[in-house]
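Left out: one protein chain. Kept in place: all the others.
All chains are identified by letter, namely A and B, in their written order; residue positions are counted from 1 within each chain.
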Amino acid sequence: MVGFDFKDLSAEAIRFGLAAKDFSARELAEAALERVASVDEQVNAFLQVTPDAALAAAEAVDAAVASGNLDTLGPLAGVPVAFKDNMNLLGTRTTCGSRMLETYKSAYTATCVQRILDAGGLPMGKLNMDEFAFGSSTETSAFGTTKNPWDLERVPGGSSGGSAAAVASGMVPITLGSDTGGSIRQPASFCGVVGVKPTYGLVSRYGVVAFGSSLDQVGPFARTVRDAALALNALVGHDPLDCTSQPCATDFTANLDEGVEGMRIGVVPEFMTAQGLEPEVGEAVLGAIEKLAALGAEIVEIELPNAAAAMSAYYVIGPCEAFSNLSRFDSVRYGYRDPGHADLGSQYEASRSAGFGPEARRRIMLGSYLLSAGVYDTYYYPAQQVRTLITDDYRMAFGECDCILAPTSPRTAFKFGEISDPTTMHLSDIFTISINIAGNGGMSMPLGLGSDSGLPVSAQLICPWFKDENMLRVAAALEREYGTAPIAPAFTDAVASCDTQSVSFGEASRNEVRHSFPDESAASTAETLADFGGPASLSGMEGE
Amino acid sequence: MKTMEEVLRDWEAVIGLEIHCELTELETKMFCGCKLEFGAAPNTHTCPVCLGLPGALPVPNKAAIESIVLAGLATNCDIEKHTLFYRKGYMYPDMAKNFQTTQGPKAFAMRGWLDLDVDGKGAQERLDVRDLEVGARVQSATRTETGYTTHIGITRIHMEEDAGKMIHIGGGEGRIDGATHSLVDYNRAGTPLMELVTEPDLRTPEEARLFMQKLRQVYLSLGISDCSLEEGSMRADGNISLRRRGETELGTRTEMKNINSFKALHDALAYEICRQAEVLEGGGVVVQETRHWDPGAKHTITMRTKETADDYRMFPDPDLAPYDLSDEFIEGVRAKLPELPDQKAARFQRTWGLSAYDARHVIEHRDTAGFFEVAMAQAGADAETLAKPIANLIINDLAARRSADESFDLATCPFTPARAVELAGLRASDAISSKQEKEVLEAVFAEDKDPAVVVEERDMKQVSDAGAIEAVVDAVLAANPDKVAEYRGGKTGLLGFFVGQCMKEMAGQGNPKLINQLLAEKLSV
Partner (left out) sequence: MASHVTERDVRRIAEYTRIGLTDDELPQMTEDLNNIIESLKPITEYDLEGVEPPFHPIGDLSNVMRDDVEGTSFTQEEALANAPAVQDGSFLIPSILGGGDA
């Protein structure tokens, strides 16, 4: 029995605790392993737990502490971290939630994973996801669904559902996810945690199995804004192995305490009246706007006139890139090989048919069609032109504001199987997709619980290119208002091996403020459910 | 089947080439840091990128981009500043990502040209040119003293990556047809590969052969590739169609892929010309297809390939940044341009008075050009006198040795530039006859001795002493009075007989020029 409540520890508290020798990194690793062992049976966030790697990393941290070299350790020293299962970590299985890669063992380590390790993080394992990140609920994983810790009958969102659920259930303080159209922000919203999709190019994509190469971006999940900022500090910086990676010298923790006074916060009126936006979400977002105004921010209305085209541009560009990226899974060098074929052609077809789930097969075929001769000019080229328009929209908007505040998802977490209508399913990503098209940074910030559902609701913060510190600064201000995101109630006390009595530090990381929606006044959003302008239907297609 | 010459009387061949060249002189691959090395153990020069492992990303090799810009400048191309890499999708096991990273509508180098000088037997293939007056033109060809020159347009040179290598097991002679299994080695996968595409400006197999040869000379001079045809670092696809003379529309073409020798390129195209003519003259139609040249059987056959769609689903590669080459970059590359083969030939003409024909053939190989330059330096004051004889040694004797022996290596053979100067000097001073010159050359190669030593040992100095020769001439004439009479009666063909008799008397060492001269004088009296 360790003398601390592991699940409540933030990365920052872990550092203090290590310095004060309240616990060792080994104890942290063991506590995290116990926590996973006791909790994950219900949540199913982990596809693979890596105790050996975690304990080996912990040993290195403890050796540094013992020799008085704690300062030489990175900002995440001793912090248990887990990774979405599309991130390569040498020697671990990297399945992407797909039968295709069920037995695939990484031959190298992704840059983002390496940077977490270099910062002293303890690699706890790999997390469930929609197959190849195609989905918004983690229901398309070939290895079972992940449960939302707030309500085990509900989805955690997706595609980084395992990453969100692992943090929300207090199994690890920090996880990494990837976001192609909302795959970090939407599950963060459903699970009530902080989830950051940095500006495209801020975090290297090298070693992260590609879905949409021009859309994918890696980012952290955490329960506190500061932990997310610390993780981001470790992740960013130029990687010579990724042509699209950019240099960055920002300390994302530097301005968290500055407050929002004088900041210009952009609000998009069309977003607040969009079709499918649930009243409790709209209320919460309006409440956040009022709070920010009260804190001295200037609220400005901005226009994103082409935002409506983002959805269809996304469903052209995403599948085209996915089709091409997934063509390498051919049963020759790695991956599932259907046995017993005398010729390569039938082996290809049988392996790819059995290895890919239905959603992956649909996307691959759609992308192939959209890139075919004659069709390319009808969809792909215009989709890229639309990308220019949307990017220009954001550039114009950020001439008038420092950060945009919007809903993350139009609704709270839904039940397994509840959404069979793909039109409703795709709306999960209606507010997140355009940010991937334009490449800006975006994050989901918990705003307490919905007045109706009692489930987590969130705001999305969107920043200009490479000004991710702007949104983290606003997020920190909101966190001070709403309190630190709590562990889902069902998992607050359910841990056998943690002594909840003896927490002697890091009060800031504990649940000081119970989440509740603070303002009941903003109830008028439901009256005008104007068409936000997404495509009439995206049947058969799930967002991410 | 008719001969090619017969066919070409009625038909015109229209030929285009696509010539692939690996940048073998670079250290690493196109998009990753794996070493470029031919013949290594399978799959030992591989990494996540060139194996196409999930999550790996490409980063272009700057030296490869410099190399292709250099190649473009050397072939009179415009350098496109704004270009993109594209993904060209096709599922084939030698392509690790199942797409090839290549360039789209715009290549780094576009709209270039090379001029070809065609002479000798090869020039005879161009029936529409060979009977023209010197200076007259037809299409882009101009008749010259020794043959003709022709202007060949280059559509583009683009940058791409090579595929891996496959070994097919169970079929005949390693062929894919009939194989039960194949083995894939990705060492070659990702090798930087330039593809040059010509305009359909070539008209004969000889022009195609010469174009590839000239391009090889250019690339070699740039030091960007070993251009080894044997190892496949340079290879050509040839496409060819026929049309009736006077027609301007193109006929249906066939394509022959991965031709890896100059002779095969010539012979495959020549065969296709004859085969297509037979089909067309028999009332048939040429099928657009890829055919395989079998050098052993000396014919082309339809290549059995797995049906692959022509639609490659090309789109810009989102993992790679666009190119926006600066003037500074381009000028920096231009500054590295070495002397090109044409420039070298012009300099040889200018400096040492070589004819255009001699200069062109002396520089045909990098080693012979270097050999010639060293020899000229060593010849000192005699350089201009010895230039032509040494050029002849290179063009005739050394070329014959090279074509007789594939492993011939000028750099390590006994015949050094210094010995060439010595030999040419002996000949130029009439110390030996031209026949003796050949013998000495043979001996230099066989015995690794200086020419002067050979001449000394074999006591084979040419007698050029006019008095000594005159004595022999007089004796021969005196011994054959009847023949002298016949000669003087008009049978002048007997001169050869007298020369032969004199040479016999002098054991072959008499200066034939002097013998001829003296005989003519004395017989005409």
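Some notes on this structure:
Just so it is clear, contacts are C-beta pairs under 8 Å (C-beta built on N, C-alpha and C of every residue); 3 or more make two chains touch, one makes a residue touch a chain.
As the structure is a computational prediction, the values presented were derived from the model and not from experiment.
Across the entire complex, contacts from the unshown chain go to A, B.
Checked against the full complex, the one of B:T46, B:T150 or B:T254 touching the unshown chain is B:T46.
From the set B:F108, B:Y186 or B:Y357, the residue in touch with the chain omitted from the display is B:Y186, counting the whole complex. When the full complex is taken into account, the listed residue touching the unshown chain is A:A313, out of A:L232, A:A297, A:A313 or A:M471. In the complete assembly, the contact with the undisplayed chain comes from A:M365, out of A:A19, A:A56, A:A254 or A:M365. Seen across the whole complex, the unshown chain contacts subunit B at 26-28, 32-35, 41-47, 51, 59-65, 84, 91, 93, 166-168, 170, 176-186, 304-306, 309, 311, 316, 318, 320-326, 329. Against the chain not displayed here, subunit A makes contact via residues 103-105, 107, 200-201, 214-215, 240, 243-244, 246, 308-309, 311-313, 315-316, 323, 327, 330-335, 337, 340-350, 352-354, 356, 361-362, 364-366, 368-369, 372, 378-379, 381-389, 391, 436-439, 465, 533, 535-541.
One rule holds for everything that comes next: only the chains that are shown with their structure count from here on.
Listed in rising order, the residues of subunit B touching subunit A in the complex are 48, 51-60, 87, 89, 91, 93, 96-99, 182, 184, 186, 306, 311, 313-315, 318-321. Every residue of subunit A that touches subunit B in the complex is listed here, in rising order: 86-88, 94, 96, 101, 104, 107-108, 110, 205-210, 212-214, 240-244, 320-321, 323-324, 327-330, 332-334, 344-345, 348, 368, 371-373, 376, 380.
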